[in-house]
Structure formats: C-alpha cells, structure tokens
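Every protein chain of the complex appears in place save one, which is left out.
Order as written gives the chain letters A, B and C; numbering starts at 1 within each chain.
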Amino acid sequence: MLKHENLKISHLGDRKFPSPQPERYGRFVRENERVLVSPDTESGARADAEPPCFERAGPRAKLFFDPSAIACGIVTCGGLCPGLNDVIRSLVMTLSYSYGVGRIFGFRFGFAGLSADPPADPMRLTPDGVKRIHEQGGTILGSSRGPQEIGEVVATLVKHDIGVLFCIGGDGTLRGASALAAEIATRGLRIAVIGIPKTIDNDLLWVQRSFGFSTAVEKARTAIQAAHVEAEGAWNGIGLVKLMGRHSGFIAAESCLANNDANFCLVPEVPFTLEGRGGFLELLEQRLRTKHHAVIVVAEGAGQDLLECAETERDASGNVKLLDIGRYLHDRILDHLKDRGMATSVKYIDPSYMIRSLPAIALDSEFCLILGQHAVHAGMSGHTDMVVGFWNQRFTHVPIRAVAGQRNRIDPGGALWARVLEALGQPVSMMGS
Amino acid sequence: MLKHENLKISHLGDRKFPSPQPERYGRFVRENERVLVSPDTESGARADAEPPCFERAGPRAKLFFDPSAIACGIVTCGGLCPGLNDVIRSLVMTLSYSYGVGRIFGFRFGFAGLSADPPADPMRLTPDGVKRIHEQGGTILGSSRGPQEIGEVVATLVKHDIGVLFCIGGDGTLRGASALAAEIATRGLRIAVIGIPKTIDNDLLWVQRSFGFSTAVEKARTAIQAAHVEAEGAWNGIGLVKLMGRHSGFIAAESCLANNDANFCLVPEVPFTLEGRGGFLELLEQRLRTKHHAVIVVAEGAGQDLLECAETERDASGNVKLLDIGRYLHDRILDHLKDRGMATSVKYIDPSYMIRSLPAIALDSEFCLILGQHAVHAGMSGHTDMVVGFWNQRFTHVPIRAVAGQRNRIDPGGALWARVLEALGQPVSMMGS
Amino acid sequence: MLKHENLKISHLGDRKFPSPQPERYGRFVRENERVLVSPDTESGARADAEPPCFERAGPRAKLFFDPSAIACGIVTCGGLCPGLNDVIRSLVMTLSYSYGVGRIFGFRFGFAGLSADPPADPMRLTPDGVKRIHEQGGTILGSSRGPQEIGEVVATLVKHDIGVLFCIGGDGTLRGASALAAEIATRGLRIAVIGIPKTIDNDLLWVQRSFGFSTAVEKARTAIQAAHVEAEGAWNGIGLVKLMGRHSGFIAAESCLANNDANFCLVPEVPFTLEGRGGFLELLEQRLRTKHHAVIVVAEGAGQDLLECAETERDASGNVKLLDIGRYLHDRILDHLKDRGMATSVKYIDPSYMIRSLPAIALDSEFCLILGQHAVHAGMSGHTDMVVGFWNQRFTHVPIRAVAGQRNRIDPGGALWARVLEALGQPVSMMGS
Partner (left out) sequence: MLKHENLKISHLGDRKFPSPQPERYGRFVRENERVLVSPDTESGARADAEPPCFERAGPRAKLFFDPSAIACGIVTCGGLCPGLNDVIRSLVMTLSYSYGVGRIFGFRFGFAGLSADPPADPMRLTPDGVKRIHEQGGTILGSSRGPQEIGEVVATLVKHDIGVLFCIGGDGTLRGASALAAEIATRGLRIAVIGIPKTIDNDLLWVQRSFGFSTAVEKARTAIQAAHVEAEGAWNGIGLVKLMGRHSGFIAAESCLANNDANFCLVPEVPFTLEGRGGFLELLEQRLRTKHHAVIVVAEGAGQDLLECAETERDASGNVKLLDIGRYLHDRILDHLKDRGMATSVKYIDPSYMIRSLPAIALDSEFCLILGQHAVHAGMSGHTDMVVGFWNQRFTHVPIRAVAGQRNRIDPGGALWARVLEALGQPVSMMGS
C-alpha cells in the first residue's frame, strides 16, 4: 500500500523569482495543497489521520529558475503514441509565452540525442515552428528505445545550459529520468528532470489516464468492427484482432466495451488454456457451431505462457521473431477446426502501427495541452524527479519512484473485467481441464 | 456548500431477493460505501469528521424487486445527444441478461409517450432489437420536451406494471422525474425512478463528465478547423463558430483547447461588451490589423445581455426567432468593420445539429454502457429519485435534488478558463470602457 | 451543339526547347491526338466525317518556354474548394522537379494579388514549402472574388517575369483569364494563361468531373444523415439540409443517391411550388401524416423564383441578406404545419463552410495531382487561353471560350434525375395547382 511519505516530491532548492504574468492564473497553487489518493470512505467511518496524498500540480507564485537565464530541453522516448506532438507543442508554447524561456532544444531520437554522438543535432523549437504539429501523428523529434551513458547525458545538458529537461516516455524512460535526476543531485547541478508519462496501454500506476489511450481505443474499435464484418462474411468466419497491451489489457478490454462486436477478449491478466474441456478452443468451437461466426480480441501480452512453449519448439527454424500471440492463435485455431472437420476462414488484423501513429482525438489533445502546462509549472518552480499525473479530477505531482517498475493492471475480480464478461457473454474461466 | 445530509439516497424499502449471477461480479457493493465529494486536502491538515460523500454505485447482493415479476420502462427526453442509443442498449442488455427482466418498454417521444394520449404506443425492447442501435446517432425511442400531467404518467406506469422507470434527460427531465418519484411515494406505489443525466453541455453539478460531451468536443474541433481554413482563405477573413452551451461554455472552451485555431472564445460565464475601448469589436479589429484573419468561437448562451437589447429593438419586424448570438455577432462585426473601412468576409458556421446527432465516440460509448449497468443495479435494488453520477473515478448515486436546478459552470477565476486565456492569447477582460 | 472548329486551342508560337527528362514519360503526346466529345454511336451507323473532339493533354516533346529562363505564377480565386492546395502543390512539384523552373510565385488573395496594390506580396513557392499543404483544406495563397484592372495585372506579370500564369478558379475567373490572354495577345507578350477549372458544384461544361466535388458529396452525405437522425428523433420531425449548388443541383442530387435518407430533393433545374394541390408543402404534409418524419435536401439555388417574391416583401426590414432558400423553407414549413395544427420540429442544417474547407478525399487529391501536371505540360509547351479538362477517361485541353458563361446542369428528363426520383420516391412533379 502506498505510504504517505513515499509521495514526497524532490525540489532543487529555494524559489526566488516571481512568476511572470500572475494575472493570467486565477490563483497560484500553494505548496501544501494535496489530493487524496483514495476517495473511498464508509458512512460513519473515521478519517485516516495522515492519508496518502499527492502534491497538487499548477503554477506557483515563486520560481526556482529565472526563465530568461536558462534553456530547456525536450526528449521523446519509446514507441509512438498519439499526442506526443501535442505535448511538445504545449511545452514550447507554455515555456515561451507564459514564462518567456527563449531557448528550447528538442533532442532527437530519444536519449540517443543526448549522447556524446547523437544521430542528429538538437532541434531549436519555437512557437511558430510547433504551431500545427499537433495535427500530425508521431513525434517531430523522433524517438528511440533504451538508455545512454549517464555521464554523456549530463554533459550534453550542461553543454546546452539546460535548466529543465522534459522526458516524455514510459516506464523505462522514467526510470532513466530518475537515475539522471539522482546523478544530477550527486553532482549538485541545478537541472530539473520532469517526466510526462507516456503509455498507450494506460498501464502506469497512479495515473488515472494516460494520453493517447482514448485515441487508441477509438481506433481499436474500428478494427474490431472490421473483424466482425469479415467474420460474418464467411461461413464459420472468424475475425481475430491483436491489440496493444504488453502487460495490461486495457485497450483490448475497453475497446470491446466500446464496441460489443467481440465474443472473446484475451488479456495478459487473465490466464487461459487453448486445450481441454472449457479451454479457449473448445469454447470457440461451440460458438461457431451455434452462431457460425466469432470475433476474438487479443492483447499482445496475453497467453505468453502458451507462446513460450511454442517458441521453444520452433526455435530451430530461426523464425521465432515472426511468432506472436496473434499469429500463434491464428494457426492453432485453423489446426483445431481442421481436426474437427469444420470449414473456416480466419482473418487476422493487427492495427497497432495504424493506431500508434494517429493524431490525437480532441480529448487527448486537450489532455496533452494541460499535461504540458503543468510540466512547465513544475519544472520552473524547481520540482524534479517527478511526473505529472491525473487523479481524482486533479493534476498532480508524483515521484517517479512511486510509479516506476510497477503496473496498472486489470483486476480479474474487479468491476472492469466484470463488465467485459457481462458485455461479451464470455465465461468467467477459460482454463481447460 | 454541499452538506453531508443532502446526499442521502431514497429507497423504496427492504430488499429480499438475492441478486442473480453473483459469480459474474467481482464483489457486491456494500450499502455504507461512499466516495468523498472533495479529494482536496492540505499537508498536515486534520480531516473533516463527517465530510460530504456520495453513495457508491454498483451491484447489490440483495434486490428490492423480483426481476421476473416486474416490467421496466425507458424514456428519452429533451434534445438529442450522442450516446442515447448506447444507454438504451445497455439498459436493455443489463436488464435482460444480468437480471432476467422479461418485459421492457420504450416509451416514445419523451414524457409525451407516458401521457394518456401518447403519439405512439410504447415499443417492446429486446436484446436482439437493440443489438446494433449504438452504431446510429439519435434515439430509437424519439424524444420531446416538457412535462406531462403527473397523474397520467403514474397511470401509464401502473398500467404497464412498471417497476423501474429509467429517465434519460437533462435538468428539466430530472426535475420531472423527481416530482414523479414524490407522487409515487405519496401514493405508496412500488416504482423506482432512476435518472441517467444527459447534458451535452456537461453542465450538471456533481457529474464529472456527462455522456456525449466528448463526442461533441471532438466534432466541434472540426468545425473550428473549418472556420480557421475559411478565415485564412480571405484577406481579413473571419471564421465564426457557434457551439452548444446555453448556460455553460464547456464545449466552446474545451474544443478551443483541443484545437488551438481559435483567437476568441466567448462563453456565458464571462461577460463582454461589443463596443468601447477594450471591447470585443476593437480587439477583433486589432487582431485583423496585425494578423489579417481571426477565428471566433461563441457558445450559444454567451452575451445574452447584449442580445436582449437587440431583440427588443427588432421585435416589430417579426424576425426575433431568427436572431441568435451567432448571427447577431456576424452582423455587428460586418457593420463595425464596414465603419472602419476594412474589407472582410465573415463565414458563420453552426454545426449544432450535426454534432448532436452523431453516434458516440468510443469513450462515450463505453461510458454509456457503464452508466446503463449502474442505473439497472440502482433500480433493481430499490433506490429511487436519484441519478447515476461519476466522481473521483467512481460511479455514484446522487439524489436528484442535489443536481436539479443548479449548474456546473466555468469558473472565470479557475484553472480551465486560465488555460483558455493562455492557449488563445485572449485578454483577461473584454469589457470595453 | 459544339462545333469542331470551336475546340481549337491557341498557342503562343513555335516550340524550340526539348522536353527535359524524356525517359520519365512513357511517351509524348502528339499534337494531332484528339478525344471524341461524344462516345455515342448507333449500331450500323456511319461515323461523322469531322466530329467535335478535344485536344489531348499530356507532355510534349518540344517546349515553347525555356524552363530555366522564366518564372511562373499561381493564383487561386473565388470560394474555397477541397483540393486547392493539392493543385498548388502539384503545379510547384511538376514545375520544379519535371521542368526545372526555379522561380514560382504564388499571388495572394486572388486577382487582387496581381493588382498594382496587392493586399500582400507574392509568396515564393518551393517543393519543400508545399510538401504537406495538401493535408490541409483551403488555399495557402488565400483567395478573393472579382476581377482587377487588366493593365495592372499584365504589368505585374511582366514585372515578375512570368512565363505561365496558372489560374485556379470558376466561371468568372476563367472569363477573366481569357480576357487576360486576349490582352497579352494584343500586346504580343510571351505569357501563357492556363486555367484549372474549380467548381465544387461540378457545373462546368465539358469537364466530366471537377476537383472537390467528390469530397463535397462525401461530406454532404453525413449532413443528410444528421438531418435524418434529427427528423426521426421527434414526432413529425423534419430535417432540412441546404447544400451548395447555385445553378446546378449535382451535390444535392448525388449526395441523396449516395445516402438514401432524403425524401425530397430540391434543385435549381426542377421548378416547384410551395402552395397548391400537389405542391411541395402538401406533399410534405402527406409524408408526415403517414411516416411522421421527413428529410429535405435543398440546393442553395433551388426555388429562386419563390424567394424573389419573398425578398421583395421583406426588403424594408433590412434583413434581406439573411434570407436564403433554406431559412425561407424553414419558416414556410413551420407556418404551413401550424396552420394545419400539426406539431413539428424543423432542424435546419447548413454545412457549406464545413464542406468547402475540407482537405480533399483521396480520389480528389489524385485528380488534383494529375490536373496540375497537365496544366504544367500545357503551359510549358505554349498553349494558352485554355483549361485542363477530363472527358471520356482522358485529360484534355479545352478552350476557355467553350466552357465560359455556360453551365453543366441536371437534365430533368435525363438518367440522373430519374435515379433521384426512383431512389427517393419523389413525385415527378411538385408543381401545385
């Protein structure tokens, strides 16, 4: 359970500079404002004396940095996600117009752009240059995976006179950002590291909603519709859709709820077997015998236990990299139904790259705008080693250590999964015996 | 300020029937579970002894109604809103599959369908009949505005053996529903009245998010983009978009944030003048002189004080019904710029009916599904005179009296409006002197 | 009837320069290649000795202009239309990459940008600058209506060393372009004037299809769907959609065929009355009495005879400019049904500006690309006073005099209108008696 003391945010030091344009903000957020982690209570219960709570995000009256004296840096890491350009745009606009920061650098292709030998020079970012980038998917900075040598990264930051580095990325990126903040602290440098959590899978802890997720569900729904049309178009037709979700099946689950064309939803959190009485293949066969078509949605991380066996078996042929749960299911279903003498046609749809690369829907665009604003407020006032979160209708500051290395996952005994079972008519268990 | 005791939910009486299919639900919600109204606290502060909180929504272990013994009714009232069919569909699916209610009536064309002389007979609703209705906008039941004689409505409910009536509608509808619940209580009848709050404007109190709003913002954004393209296409070109928002400017404000093409956002909550130094027309003129195009977004309820004068003046010509803030602004802008000798071209866009009638985006579809499920859970367990709300990441029960007759409005001194001013570069005040 | 001799294209003179990059083109078009105007014949009929035919468009082996020695100009005129940026982009790409023209000017805001006192200086156009403009609607050059003093225009062309001027516009623009070509010929200048026909209404003669039209029909269909949803949502509900089409009802007719939600389609080519037995209002009333909802699609130029009376009547109130056939129908329908004591609700939708400003659909984008290529081929080889047409699956050269001042209109006795009547079940005549 989250403890009160674990949610404390690190600061670089005293704040001496007044915030510019105070009349713009309705009010400044005070340092002691908090948002309760848990909104739950019981009628007549006594409140906890010191409940865990997040620091509230927002503009501060006093700044740690003199905006006119520093440069700021932005880096995007990991896989594409709708809204990356929205966040970059918001950071640049807020730094420029609200704080008057004159030098903003976009480091190219992830942390590689912060190494001693970057693939490309940093890009100078201006309001005019980023004005319309949110209309396009992807990231104008490019991205890459993996960390870089931390000494090189610090040297690059120092070389460019960076005061605040904004890291837009997922779990790995945030851990890298935290290590960077630690190294900066060790060296006694005055550089803030602010994370903006990016996870299309919505699998970050203490972040109620991550940008790009709504866009992903929107588009995933159309892939399921396509699978449904294909399934109905053939006798015993099957539509099989693989969706993103390496550790958490939120995209699969929520797009099934938004659509209702799916009959089976397979997610990493809920194990299943293919074989046996009550296993997936038998249940699928039953469905075909009565309805003569079926739609299956599978998160990429589902059934990894099944796949590992398969991988080992096929290792010798050198084709392991082509194997994935979607193609594996595709083959196993065909084999099973052929064994049963049932004609079928399985249409396999993998829309992942068509989803990741989309521009954000309006809701995500707006959310990215606000995330960017709060990241700048946090950085300019000297917070560090934290991400901007959203919780209980409030934007918050969350220490990276509280989110990194953990996962927000579907609770198989909780309300979301119950809704999926209810909406799809899927059996509670698909463990064959 | 909301008081603890005002959030108590009415019940019809003791619950005797076990909930069917307990294995489906991860767990049942206990009667004393609550969700705090305010998640805000201060570091080191003492918690309030008895803070206001909402009853938590969800399936109950015991039911008031025997599902096999009652019929249920559904009615949709007021203007169209994306997601109406999703809610109807969810109600029918949940009543049928989760509870086994066999008779479900859809009353046609709002409360008119519950009158003694309905425009059309109630429609029998079945899972098969509603399977795909969520793919279409509008409501399969039809809608209408205004209340009906309450005695007739009660008689219709009794005649059809209705145990739970689900009213999907806005403020007026909910007040009607509350009056109906009161009359039912007076007569000692066993009929629950459950409201599902419908407001495309997102202006209901204690409901963090209303269905259809996200869809509306999504589409409103494209109207603003069109206005922007038109504005840039002409010398001193102006694009003027009127959006929904009779009392609250959330659609206008949030679609401006999602899009960033607008230069002026006019909402009901923030007064402005047309004339005078620092008034809207002068500021618009300044913008044109420097940038040579402008985009204006106006909520339909903005500037009503200006309009009332105008209406009176023109009353004699019999054209009052054509007047609206959009067309009024259109004319006043043209007059003003003509006076200044500035060539211009004002393109007026009113997308309201193209927005209201859309099918819901995925996020709204999913939200409607869950609202419908919770409404059924609430009704079957005998709650009444309440709406299903969403607050602090939880679904809640809210007494109608706590939401009716009040408004959720933009706080001109709050964070949302500050973001709009910041994103648009709009002056804090447009009151001319 | 079109005569053979009327389709002859004007040339500036002898061609001396070899076409660059001959290997790119499968083959060059020879000067004597023609496309028959009429593909119709009868079995056993003797062919006409000298049938009317168009010159075929395409790259020529010899050029009139030395591409390295001239500048070229582009101007967009009249109302917005999807695909304008696609055409600009294609012109710039083809001029630059296929011919090596180094100086390309975009004149701003229509012919006004070619006057002695332009609203803005011409924009230098480069491949890099136009690379992604086709993803946005409108025209990056801006537009305006109306001609300019012809001497000033010629002087501007000479001043900028223009060899070929590309005029993208409708009937009025093309007539202006033709007058300009005549003045250039009179002065013995070496400037080609090439028109690219722009008419969202698809009403230009001898142009089988105009760019933007397909996009307009695509979007108009969604407006009709919205009207249908609104109509069904109310008892005796009426959805009324006004679409573009000042002289020709193609958008209205074809979007009705693409959609089938409409019950009445009113176009400029087919007169109707409101009053009288068999008039529109009576037929609408009948429809409501049996089906209780109706969808009406009206082209903006329909029923102008009815409107002129109305305008005269209301002239004194100063509101004439607000009157249009859509609002006029709206009011007359309400009055009529009120007279009959029928409750109704009329939802009026005018999506015009939301349609005109869209980016082009794929089909239109591709068509614009090819139009631009052929316009460049035509200009560089010294053709002038012509437009690029599309006819019988071939791109063609058409003299402006053959298209200007005339209209492609729906034939009320032809196949298209028969299809509309058939698909909508609309009476052949709505002339009341």
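The working rule: a contact is a pair of C-beta atoms (placed from the backbone, for glycine too) under 8 Å apart; a residue touches a chain by one contact, two chains touch by 3 or more.
The shown structure was predicted, so the numbers you read here are calculated from the model rather than taken from an experiment.
Of the listed positions C:35, C:141, C:154 or C:241, the one in contact with the omitted chain in the full complex is C:35. Only one residue from A:112, A:180 or A:337 touches the chain missing from this view: A:112. Residue in contact with the omitted chain (choice from A:205, A:354 or A:431): A:354.
The missing chain lies against subunit C, touching residues 23-27, 31-36, 39-49, 51, 53, 56, 58, 93-94, 97-98, 134, 208, 214, 217-218, 220-221, 254-255, 257-260, 361-363, 365-366, 369-370, 373, 391-394, 411-415, 417-419, 421-423, 425, 428. For subunit A, the residues touching the absent chain in the complete assembly are 80, 108-109, 112, 119-120, 136-139, 142-144, 222-223, 225-227, 229-230, 232-235, 237, 239, 292, 317-319, 322, 327, 347-351, 353-354, 356-358.
The definition used in the following text is that only the chains that are shown with their structure count from here on.
Using the mean of the Cα atoms as each chain's centre, the chain most removed from subunit B is C. Contact with two or more other chains is made by residues 136 of subunit C.
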